[in-house]
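Note that one protein chain of the assembly has been removed; the remaining protein chains are unaltered in position.
Chains: A, B and C, in written order; residue numbering restarts at 1 for each.
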Amino acid sequence: MKEIASMHHVTFSYDTEEEGSSLIQNKALDDVSFTLYEGQWLAIVGHNGSGKSTLAKLLIGLMFPSSGEVNLFLESLSEENLWEMRSRMGIVFQNPDNQFVGSTVQDDVAFALENNGVPHEMMVKRVYEALEQVKMTDYVNHEPHHLSGGQKQRVAIAGALALRPELLILDEATSMLDPQGREEVIEIVKKLRAEIGLTVVSITHDLEEVLLADRVLVMNEGKVLMTGTPQEIFKQETELESIGLDLPFALRISELLRAAGVELQGNHMTEEELVNELWTFHFSK
Amino acid sequence: MDISFQQVGYLYAKDSPFEKRALQNVTATIPSGSYTSIIGHTGSGKSTLLLHLNGLLKPSEGVVKIGDTLITSQTKGKQLKDIRHRVGIVFQFPEHQLFEETVEKDIMFGPLNFGVPKEIARDRAHELVRLLGLPEDVLQKSPFELSGGQMRRVAIAGVLAFKPSILVLDEPTAGLDPRGRKEIMELFHRLHETENLTTILVTHSMEDAARYSDRILVMHEGTSVMEGPPEEIFEQEEQLHSYRLGIPRSVHFQRKVENMIGQRFGRIALTEEMLAQELSVAIERKGERPC
Amino acid sequence: MQKTQGYAASRAKTFDLILTSMLASLVFVATLLLNIKLPIGNGGLIHLGTAMLFIASILFGPKKGALAGAIGMGLFDLISGWTLWAPITFLTRGLQGYIVGKIAWSNGRKGTSLKFNLLAMTVSVPITIAGYYIGERILYNSWIIPLASIPGDIVQCIVGIAIAIPVCAMLKKVQFFK
């Protein structure tokens, strides 16, 4: 498997000018390491302020670590190769309004291509392809304030796709959307994974989104608390709850059932699993 | 104070080429002391309806009745201010309304506008900071130096501070993490009980609507289409689907199991706790019955 | 080392550019507030565009102030039926923003001295009025007709100053604008 990105013992603190002389520097990231391979979907979870966005910013070189190393596409990220690296990945942020640069949908999708000096003809082709991938071709000439939040985020994804990135980062891209918008965006990401095998890092609070990932990284106070498949992660129920994270619905119900004295065989991530168990062991007996 | 909408209609940009109808023939009642959730698809007119509750919008057609006060397209000035004192609205992303130098001053802004004496307003600010679980020392900080979750709480305090008897919430937890969301919802629930509030919640979360409210109002394309207690509303899955709405996960799960065992539970499981209880009851019953 | 500076500088430049655009939008929106009859004074006559221009210049200095005024109000004229006035507005408001920012930011004050802010805004008033007067003199081919807009301009500026002073005082305390 080809490595796409990795962090090695990365530590980062924001320079804060505290009044007085309290020199307590809060580490936004503390000794973070992980590796991401081609085609993987990595979900990063953690409560507000646990360092998730900081991690994303270091990955795209908006900031550089105080110590440790960030590797992208097997090269160490530095100011020399920054722009080249950026042209190989895309990121979508939380607020749909504050990342829409162009005056219409197609202008916005073309923005990154323009910056990278892509010739006009190829640009037109790529813009339409990208819009097709997010199913927004009917909206090419729409202005942003006539789009819903979900549509704006899909345009943002198209803007990233137009560059044919190898890595897509979503920093809470669905958290300001209504359920329908969230659904739309998740559907698109799922589709992209299936069709072009895109590598995805998604920072999210949405557990159903986490369940779609191959691997999960749990952040707490700047540190990587644990990492593993969703199944492995959600086994650590008590630990997750102690840092204020939710559990998937089926898991919560299993717990409640156990508390009520119903004996269950295993841990169930999805509703289907739980229904099956209930059927086989309790109702069809 | 009961609230009622009688054939309320509203048009944005009335009499211009851009006229847009947002509400049509809305008739509904919100009893005093109830916790009512308003649900509906995006663009169904929920926010527009809320703005009628304190005269920020006046109905183009029909009448909004709040206690003894009638609001029609003709109502003006003084009366509206009175209504605004009694009806507090927490808007979506309320932290965007913060502006004062200190948190204390910002919380006091509302009460002072409504003629509450300074000393009392200050006491309320201190009290609310405690109630909302914020550290005491935020009072003298600038609201812009706080974290997102803290800002949200301060903004909510700014509305609670003038002690409205009707509290209106437009998606108050949008953008918070799960823990923050839960804490805020629990807080409103507590306030509803202890302060005898009439609470009106606009939400996209069927789970929250089912868990916290005792009444539900469904909006669809500008009209009120269903009204009743959550037990009744969430029974009607088909109907809700036609309004592009779903049912709470627990009810969804309940239906799955019910279909599987070919038998209905005693009641609708509005929360996860209720679901677990119903399930265990059903399992027990199953066990008792000889095969 | 050289490289680092280049990168930091390019980033700062992008931010300045966006901030300036945002200020121009703010000036535009504030100018629009006339039409919702933001009821200060007798409505109609007064909009908050001038106030916003003063605030932008005092907080962010001559360059951004000039561009915010020129682009914000110029665009307003351009797309809201006063197209013919757009060039005059562009130049005059640009000059006004520049003057306010220049004086308020003279000797590294960065808009922190109330006296200089007041001076800056006051000085800009006659210059702005003169700018419009000259422009309209050409437009109307008359020395008299442009006089008619002067009282309105003066009221506009006075309200602008009255609003800008407390708003700047508040904003200067917010961390972003220090």
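We take it that a residue touches a chain if its C-beta (ideal position, glycine included) is under 8 Å from a C-beta of that chain, and two chains touch if they have at least 3 such contacts.
The criterion applied here is as follows: contacts and distances are computed from a predicted model.
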Per UniProt, the name of the complex member that is left out, chosen from "NADH-quinone oxidoreductase subunit K", "Energy-coupling factor transporter transmembrane protein EcfT", "Dihydroxyacetone kinase, L subunit" or "Na(+) H(+) antiporter subunit C": "Energy-coupling factor transporter transmembrane protein EcfT"
Visible chains in contact with the missing one: A, B, C
Option touching the unshown chain, where A:F12, A:F100 or A:F234 are the choices: A:F100
In chain C, positions touching the absent partner: 10-11, 13-15, 17-26, 28-30, 32-33, 35-36, 38-41, 48, 51-52, 55, 59, 67, 71-72, 75, 78-84, 139-142, 144-145, 148, 159, 162-163, 166-167, 170-171, 174, 176-177
Missing-chain contacts mapped onto chain B: 12-13, 16, 18, 51, 54, 56, 77, 81, 84-85, 88-89, 91, 94, 96-99, 109-110, 113-114, 144, 158-159, 162
Contact set of chain A toward the excluded chain (per top definition): 60, 62, 83, 86-87, 90-91, 93, 95, 97-104, 106-107, 110-120, 123-124, 127, 143-145, 159-160, 163
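By definition in this document, only the chains that are shown with their structure count from here on.
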Gap in Å, rounded to a whole number, between the CA centres of chain B and chain A: 30
For chain B, residues that touch 2 or more chains besides their own: none
Residue ranges of chain C in contact with chain B within the complex: 170, 173-176
Chain A partner contacts - residues on chain B that touch it in the complex: 41-42, 147-149, 174-180, 204, 244, 249-250, 253, 256-257, 260-261, 272-273, 275-277, 279-280, 282-283, 286-287, 291
Chain C-facing residues of chain B, complex: 99-101, 142, 144-145
